[in-house]
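Missing here: one protein chain of the complex. Every other protein chain is in place.
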Amino acid sequence: MRAVCYREPFNIEVVDVEDAKILNPTDALIRITSTAICGSDLHMYEGRTGAPYNMIFGHENQGIVEEVGEGVSSLSVGDRINLPFNIGCGFCANCEAGNTGFCLTANDKDFAGAAYGYVNMGPYTGGQAEYLRVPWADFNALRLPGEPDDEFENDFITLSDILPTGWHATVLAGLEPGNTLAIWGAGPVGIMAAYSALFKGAERVFMVDHNPHRLELAEEIGCISVNFDEVDPPEFIVDQTEGNGVDCSIDGVGYQATAPTGEEQPAIVLNQCVASTRATGRIGVVGLYVPEDPGAPSEEAAQGRLLFQIGKFFEKGLTMGTGQANVKRYNRALRDLIVSGRIRPSFVVSKDVSLEEAPDAYERFDNREEGYQKVVLKP
Amino acid sequence: MRAVCYREPFNIEVVDVEDAKILNPTDALIRITSTAICGSDLHMYEGRTGAPYNMIFGHENQGIVEEVGEGVSSLSVGDRINLPFNIGCGFCANCEAGNTGFCLTANDKDFAGAAYGYVNMGPYTGGQAEYLRVPWADFNALRLPGEPDDEFENDFITLSDILPTGWHATVLAGLEPGNTLAIWGAGPVGIMAAYSALFKGAERVFMVDHNPHRLELAEEIGCISVNFDEVDPPEFIVDQTEGNGVDCSIDGVGYQATAPTGEEQPAIVLNQCVASTRATGRIGVVGLYVPEDPGAPSEEAAQGRLLFQIGKFFEKGLTMGTGQANVKRYNRALRDLIVSGRIRPSFVVSKDVSLEEAPDAYERFDNREEGYQKVVLKP
Amino acid sequence: MRAVCYREPFNIEVVDVEDAKILNPTDALIRITSTAICGSDLHMYEGRTGAPYNMIFGHENQGIVEEVGEGVSSLSVGDRINLPFNIGCGFCANCEAGNTGFCLTANDKDFAGAAYGYVNMGPYTGGQAEYLRVPWADFNALRLPGEPDDEFENDFITLSDILPTGWHATVLAGLEPGNTLAIWGAGPVGIMAAYSALFKGAERVFMVDHNPHRLELAEEIGCISVNFDEVDPPEFIVDQTEGNGVDCSIDGVGYQATAPTGEEQPAIVLNQCVASTRATGRIGVVGLYVPEDPGAPSEEAAQGRLLFQIGKFFEKGLTMGTGQANVKRYNRALRDLIVSGRIRPSFVVSKDVSLEEAPDAYERFDNREEGYQKVVLKP
Partner (left out) sequence: MRAVCYREPFNIEVVDVEDAKILNPTDALIRITSTAICGSDLHMYEGRTGAPYNMIFGHENQGIVEEVGEGVSSLSVGDRINLPFNIGCGFCANCEAGNTGFCLTANDKDFAGAAYGYVNMGPYTGGQAEYLRVPWADFNALRLPGEPDDEFENDFITLSDILPTGWHATVLAGLEPGNTLAIWGAGPVGIMAAYSALFKGAERVFMVDHNPHRLELAEEIGCISVNFDEVDPPEFIVDQTEGNGVDCSIDGVGYQATAPTGEEQPAIVLNQCVASTRATGRIGVVGLYVPEDPGAPSEEAAQGRLLFQIGKFFEKGLTMGTGQANVKRYNRALRDLIVSGRIRPSFVVSKDVSLEEAPDAYERFDNREEGYQKVVLKP
């Protein structure tokens, strides 16, 4: 089969590889119809993660069941399914508690959580290919109605990661209807967080970024844009909320945050969240922070330790929730909201390309070319 | 009336001051029967907070109603009451939501939260005196059964601060029955947190400290003691929990944490919490962190910014809750548990002394003399 | 002052009565600008509650502060305020827990809960008059921005009862974003429940009624209408939800429910909720059930005992929450949502009339004349 394979930094190729196949009775095999490139794929693409030669990328996957193992009871050949980016076993303590992003079975004993096609996330190949093996298929597959060529294909593909991750951010931030919210980072996840928040009844959503196109999209869906090249976000937000700050903040940026000067300041967003949130408010963090980052601007940052404003955080009695989304907690309800037409998240997808065009799409996406904000590959 | 007045660092005196009196129709005046010295009083006593000359200390107060304002409906002269250390108005957004530790009315417009006899916590004198004015008395007073000389006087005095603060720590840490828990700091608050956790059905409680007397008390109430002079707490705790870490951690120490070497390392406890807690676990922080600390070991720490292991915190998908206890959320139920004999927190009180002996008691408490771990003044 | 006074069944008059005035230091006095007639006023109007001669009706009240008692700290003369229909003291166990509809202080010792101008709800006169006394005014008043003649006056008046009651119904039913919901009763409360549910992200809302005008309004705001004269609601709803039933049901009708035949069947709606809700679903009841109803169709119903389908309820593992709305739990957030333009509930108000026209308005409302679904009096 054809697959997107990593070669070296800034170099991927689409090549022939051995076909994906069923290994366990609880596996299924799917033919990929849509597989999206994620911002987190760029960490690997840029060579900052030590991805091995030949690794197949792709954790946002959707397709048609080609074959099922004998231990699979709920799927049949021909079923249309979407896959959460995280892989869960369905029976460990974390999966049972709904924390499927932190499965204790699917990866090494010492690491909670697994995913398709990602460094350190277990021995699972990615879906930027023609076929994909799905472990514990009964548990991991989300059944979809309709056909791959229907109008919902690009709505459904957001169910693998960006939509539930955006939604999860609002959960981590403890967003309740009527709350005010500020989000840092108007990328696909930040936009999905804003879209989710407004759908769930947020009173107002401030979106902090400095990319004019991204801020424009945020405004189109109902956000108040805050350009950090022009204003100081905490000052602006506190001023707009009668001096109190917002009820909830979301860090959708993570450790590669930059100051208006362009300089990398890993803790700047986190500390702006603290400064912008009212006493007893909540902060949700879905932007990535890592325990090891060789390319970090300081030795401490390289070890994942950042100068966090814990003094103010404590004085205000704030709460902070973090971590990757437990996709399965949300994807059924989100699918049904798509089917009933209540949400249409496909507006965030900016481009469809063939699998063969992946190298070009990666390069343009990495260069932040307009129109390449969210690319879906169609094998 | 007689009152404990601050003079200068390490110097307090018991002197005659103007009688406390009712200022507003919603006030009550109480005659103090018990008023405890708190560890946080030592910050002021040691001169690290800029407390003004003549300030009356005391935020753990209990007594008998002497007089009520015309707007008070639920109290009568002679009623026995306990007072939460925090003062709430009862009608602001935070008080209504149960966040009475962050009242928006009782202190300055820019600061959420007020207390008796504490620097920056509003214009309220302390209760280490013969009498005390209680603002919004209907809201702030907790009615007690019985008489001041009964067996429960020292159980009830823990209702002002240490018992609900310990309990609050377990709530911030999201403790559920059956969870494992690790607590840093076996002072009165840490001990009350452990006592609360075991009462609420924790599976096991690890107590981290290095003071043998404190650890002994922790063991007596059912904790597993972890002496950080002898073992590395995260290593020990992870090992004892099948390599996973505990479900919940509590930081009961705060910014004045020290390493086994004796050196002050403000973030050491916080980061040990991160290292000791399992993926998707929760951390509750009731040990104090401050946004300004002129005596801090580094410039960043002086501004309340510490090197926090956010990389590991995020990777594990942890949650952290912080802040002073909202005493009123817990004090009714805790009072009833005392009355029915289900809990008897007075075991933590190590000494009763007269008001006149306060200077001596402060000095001995500040020197960590044995038997002076928790002192209650009896005016 | 002028006030709407009850005379005898089907007879109210607008007459001169003694002016409302401040009785306690914590009272305020307001000049009424809007006061709505509620469906529950009709129970009294029709003579089914033993309302005394001369009683002043009106529990949905809004106006301008004319005078404040000496114990009131947050209100000033000239402030524009809305009042929850329920009266709370702010300091009893229920008020503290947010259950302000069940205040233990404001009414008789044996009855939890108080209200303005309602039989058995305490000694408080109603607001269908020129002035109104507000007890515990700091706690009960909700500050409003703007002026009484602005565009929001009729949005704000819904904050007293119907909007938070509709919202409360969704909370009692445990509605989460993405859930399906069925509501019985498309009166003002049912419409507000549907409006709230859709705002909060319900997937689909079924509205069950048989009045074509009401169902039309429900459809206009996005509901699927279910006319119980035409279809069997449980059958229809289960069929539309893949045989499972809805996640949540709301009974917005109560004990005066009628079958398609027109016959009164007090338990019909409750049992249809049971039949229409999926296993492990939730039912919220805001339609009134009473422990005594002399006019009931059976002796058991007269004592508040109805033939409830507990067998099916248990087999499905359902949950049921009931009771009047704790308005204060919701009214701040709902006010802010109005001010920011996110919700505009005034669409449910069908008519403004002067206070003097109250007798005519009551009669037309009681006759269900079109255009009199929700009437606001403007003294």
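Labels for the chains are A, B and C, by order of writing; each one numbers its residues from 1.
Criterion: a residue touches a chain if its C-beta (ideal position, glycine included) is under 8 Å from a C-beta of that chain, and two chains touch if they have at least 3 such contacts.
Predicted model, so just to flag it, every value in this text is computed and none were measured.
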item: Contact residue for the chain not shown (choose from B:Val15, B:Val77, B:Ala259 or B:Ala333); value: B:Ala333
item: Residue in contact with the excluded chain [from C:Arg2, C:His213 or C:Lys316]; value: C:Lys316
item: Residue among C:Asn11, C:Ser76 or C:Thr280 that touches the chain left out of view; value: C:Thr280
item: Sole contact to the chain not displayed, among C:Gly71, C:Gly113 or C:Pro379; value: C:Gly113
item: Residue in contact with the excluded chain [from B:Arg2, B:Arg48 or B:Lys200]; value: B:Lys200
item: Positions on subunit C contacted by the hidden chain, ascending; value: 94, 97, 99, 101-102, 109-110, 112-113, 172, 243, 255, 267, 270-271, 278-280, 285, 288-293, 300, 303-324
item: Subunit B residues touching the omitted chain (full complex); value: 176-179, 199-201, 203-204, 333-334, 336-337, 340, 342
item: Touching residues (missing chain, whole complex) on subunit A; value: 24-26, 69-71, 73-74, 89-93, 96-98, 105, 138-139, 328, 332
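Just so we're on the same page, only the chains that are shown with their structure count from here on.
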item: Inter-copy rotation, subunit A to subunit C, in degrees (Cα atoms; steps of 5); value: 180
item: Copies subunit B and subunit C touch via same or different residues, half shared test; value: same
item: Subunit A and subunit B: spacing of chain centres that average the CA atoms, whole Å; value: 40
item: Gap in Å, rounded to a whole number, between the CA centres of subunit C and subunit B; value: 42
item: Residue list for subunit A, restricted to those that touch at least two other chains; value: none
